[in-house]
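For reference, the structure is listed below as structure tokens.
All protein chains of the complex are present and in place, except for one that has been dropped.
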Amino acid sequence: MSEIIFSFDDKMYKGQHGEPLAAALLRNGLLSITNSTYHGRPRGVVGLGVEEPNALVQLVSGTQESMLPATVIEVAEGLSARSLTGIGALPDAPDEARYDKTNCYVDTLVIGAGLAGLKAAGEELRAGREVLLIDDQPGPGGHLRHLGAGLPSALQDVLAHQNLTYLSRCTATGLYDQNYVIAIERRSDHLGSAAPANRARIRVWHIRAGQIVLTPGAFQRPLIFANNDRPGIMLSHAAATYVTVNGVRIFRTAVVTTVDNQGYRDALRLHNAGVQVQAIYDARPGAKGSSVDAASAAGIPIRFRAAVLDTASNAEGALHSVTIQDLDTKDAFEITADLLAVSGGWTPIVDLATHIGIKPKWSEEHAAFLVNHFTDKLRTAGMLAGDFGGDDDPSVFFGPALDAEQARYAYIDLQRDATLHDLRRGVGAGLSSIEHIKRYTTIGTAHDQGKTSGMLTIGALCQLGDAGQGGKPGLSPADVGTLSFRPPYVPIPFVALAGRERGELSDPIRITPLHQWHVEAGAVFEDVGQWKRPWYFAKPGESMEDAVRRECIAAREGVAVMDASTLGKIDIQGPDAAVFLDRIYTNMFSTLPEGQCRYGLMCKADGIVFDDGVTTRLGKNHFLMTTTTGGAARVLAWLEEWLQTEWPDLKVYCTSVTEHISTIALVGPKSRQLLSELVTDIDLSKDAFPFMHSRMATIDGIPVRIARISFSGELAFEVNAEWGYARYIWERLWALGRSYDLTAYGTETMHVLRAEKGYIIIGQDTDGTQTPHDLNMSWIVSKKKEFIGKRSFQLPYLKATGRPQLVGLLPEDGDEVIPEGAYITALNARPDEHGKIPHTGFVTSSYYSPALGRAFALALVADGLSRMGEMVDVPIGKKLLSATICDAVFIDKENIRRD
Amino acid sequence: MIAKESPLKGMDTGTAAAVTIRELPGLHTIDLRVAPGTEAQAAVAEALGIELPGKPGRIRAVQVLGESEAHALCLAPDWWLIVGYQEAVEKLAPLKNGHHFSVVDVSGQRTTIELEGPNAREVLAHLWEQDLREKSFPAGSVSQGLMAKAPVIVCHIAPSRYRVMVRSSFALHLWKALVDAAEEWN
Partner (left out) sequence: MLNIPCPHCGLRNETEFHYGAEAGVAYPDPNTLTDSEWAKYLHIRANPKGWLAERWVHFAGCGRWFNLWRNTITHEIGPVYLPFTTQPKMPGNTVQEGPGK
């Protein structure tokens, strides 16, 4: 231990490296640390760890994390913190500390490194298992640490065992089905300014354990009495620990109130440390055991059937005196004290067990809810299982009977300032379930989630009958039942859950082999699923509109080039490949000659269009399917589902080759001429290489497959090569293309070009409810064969009138590009009987067309195909645009340009 | 012959004490699908002159004339990847008429990132949800899954040496994630 300087509320204090901040504050005389959230009453440290309801602080140093109990912060070089009134504030700056996660599989996970946990770990090690031991304290030993005692040598051997991994400062926050545990390990704050920058501050552990041993220990309970919240009123175990282990010397005279022998042990520790213990007031009628004898022998006065009724404060709001009541005669008297050490019994930490639905059972003997669970997968031990270690002998007592005025300041949940008065009001309002009362009173809903207040609530409910407050007399905690807790056991910063998945690592960014070229060419990118695709290539000074117009004109009048490598590609082989495709696509593929390509549409069984693309027959039993950019994975999964689960007799194998094959689309009237400079081993002429044909060729010795496929209606060639050759081929085209003014284009231009031809984009021009017929694509629906979805076209609701159908839309004002998604209403539509103007469709795609010299759109309009020429309204904000329904093909209806 | 460009060209972290991360570019890979226990499978194995590992999750190092290192990875009962066997497709082509199987060159589909060093396993554990313990995933094991949300194939090629085969479009993302995961270890 070394002495260091830290800052609290802008003042400098001395502390010991590694001790709890709460201890350092107390030693420096800060009995009152903050004011309570709602009642504004002065409050000080109450407990020892995560159960602390009062002493919340916000870090000023480092990450500025807030809502941290001073009991769990370790004093370290550079520590700076300030008090909170129970409401934290998020810092303005992002938290740039490192957070990460890891995955861990282990034979046995032991949660809690107290005596029971260490013992259990030892047994597991002897059985030959690998053990992960986690504990939220800075060191092992549990209560031994609070006594300042070292570990017995047998347990030191357990810790040193090669098959044991021990993680300190590691809190299990959730226990889930199948022995899955999430734990957070705090790894750097305790190192202070010495913490390496690359060290993760918090590591989230995802643990799968063969077996789990739960030995989480217990929290000491407070008692309910009037003004039980003053600074100077502490849990006895916490007070004795701060005094004896951390050298807190601020208390002169103490009163101990207890329901068990723990109070005697703590009284003795205080006494031995020089605090004058006025008396032990024990709610029980008598007590025996070595700790009672020892306290008695030390000369500490003991009075049975007595408890604290009320307290009074000094001018600073800290404890000054205590009113003691004789529980039998109800006589009361006052006694001065600056420390009231409260021992209300133990509350074993049942939280994790209840996460997976285990119901704790009330034990009258222990005055506590216990979990005795012993299966192959999960067992409990230590205090949770009822092993309280000594001669505790607690009584079931939560506080004396209080009148209405006393109840107003008898706190149950210190953090929420919720009192016995509030609880009585809840019961008076007719609530009886603990879960309802929790929500009515807010008890147990603060950062500590009822760690000390939960059991008090149950106890208070039981005593309401005795106090004549309308409760059920003779109610036992067993009848009330315990709260069920949900993860997380302690608050986890969101930033820790995000871990490394922030910024560019938050989601995969998929790129093509031409990505770097696009970056260097100044492309503006668009996210298409996880892919980064060039949206447009703006030249210096160009707006997006300028760039897209230039790119469109190049494609329609000269030659332009696009990276189409993101298309999904699936290799399909086998004797039944053609039969299979006939069943998958709405149109026929078995008739497709080798070396030719065909556009296909696939539906789900419900008749709804699902994906589309061009499939090429590479050989008799060999096809290459392309899918939409976003559809690659789900189409492959769809094919596999049918092959594996319905048609295992079909001899077909499907293999994803999306990233084996890159695709460059060369588009425009001059594309043939340019390509013929690069591809010299095949004839690219119209007659030798017809539309929708595919040919193998080479470019400088690189094998390529060239296909005459057009998504723009222009003469176009697709150059397919292995992924790693794409950059070379693109650069060659680019160099040769200089004399053609070759223009690179992005997805926006692609959209304009395809929409001008009325080519759909599934997911943009469809919304998951369209059949091919709705899309005016009846031509692609085979009548000769069976395929997935065909039967559904006969269903009445897919044949009904009023279905949205894909049409073109020409705004009256040719300069007005209608926003995509805009609703369409009938011309001059009037509100219906509900005062609403019914819409008749919506705009799916909308662009300015340089080829048309005007704006145009595609839209889904109710019965649109039979409403050609009809004028409709498109309300945009306060404006009302007019447009005319038209055919969805805007240019080259005769398909002349593609040759 | 024009050289292929690998997805991680120019990426290099250098050698580190805890874990070295490097790309093994351009490993020739074929995807083989054939029903297990059939004549077709026997014919394929014979034509290749190798024995295919029979159990999903196993890697078999195979001797191929003219290749320094080749492996057969079993990914599913009827699915193998054969890495480092240039002539595999040619050797299998003649069998096509008599047997039903699928063989596809997928060399460009993925690239390989190798992690080597005493902490290779710990670095992987940050990103890999599967059990990497020696008893569950010894050297000679292969497994598919998601790493940093990217589909990958992880091979435990030798003690303290792992290979992550990643789809080419995801390669840079995964590289960054792995280098990031190694930050505290190196």
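As written, the chain order gives the labels A and B, with residue 1 at the start of each chain.
The working rule: a residue touches a chain if its C-beta (ideal position, glycine included) is under 8 Å from a C-beta of that chain, and two chains touch if they have at least 3 such contacts.
Worth saying up front: this structure is predicted, and the values here are computed from it rather than measured.
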Among A:P648, A:G701 or A:G821, residue touching the chain not depicted: A:P648
Touching residue (missing chain; options A:R305, A:R732, A:K790 or A:R898): A:K790
Sole residue of A:H39, A:R208 or A:R898 that reaches the chain not shown, by the stated touch rule: A:R208
From B:E67, B:E87, B:E129 or B:E183, residue that would touch the chain that is not displayed: B:E129
Touch residues of subunit A, complete complex, unshown partner: 176-178, 180, 208, 358-359, 361, 372-375, 605-606, 633, 637, 640-641, 644-646, 648, 786, 790-792, 794-796
Positions on subunit B where the hidden chain makes contact: 56-57, 75-77, 79, 129-131, 143-146, 151
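Going forward, only the chains that are shown with their structure count from here on.
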Between subunit A and subunit B, centroid-to-centroid distance (C-alpha), Å: 32
For the subunit B and subunit A complex, residues of the former touching the latter: 1-2, 4-7, 26, 31, 33, 100-102, 104-110, 122, 125-126, 128-133, 136, 148-150, 167-170, 172-174, 176-177, 180-181, 183-184
Residue numbers on subunit A that touch subunit B, as the complex places them: 98, 100-105, 198-200, 206, 208, 500-501, 504-505, 507-513, 531, 566, 571, 573-575, 651, 653, 655-662, 700-702, 722-728
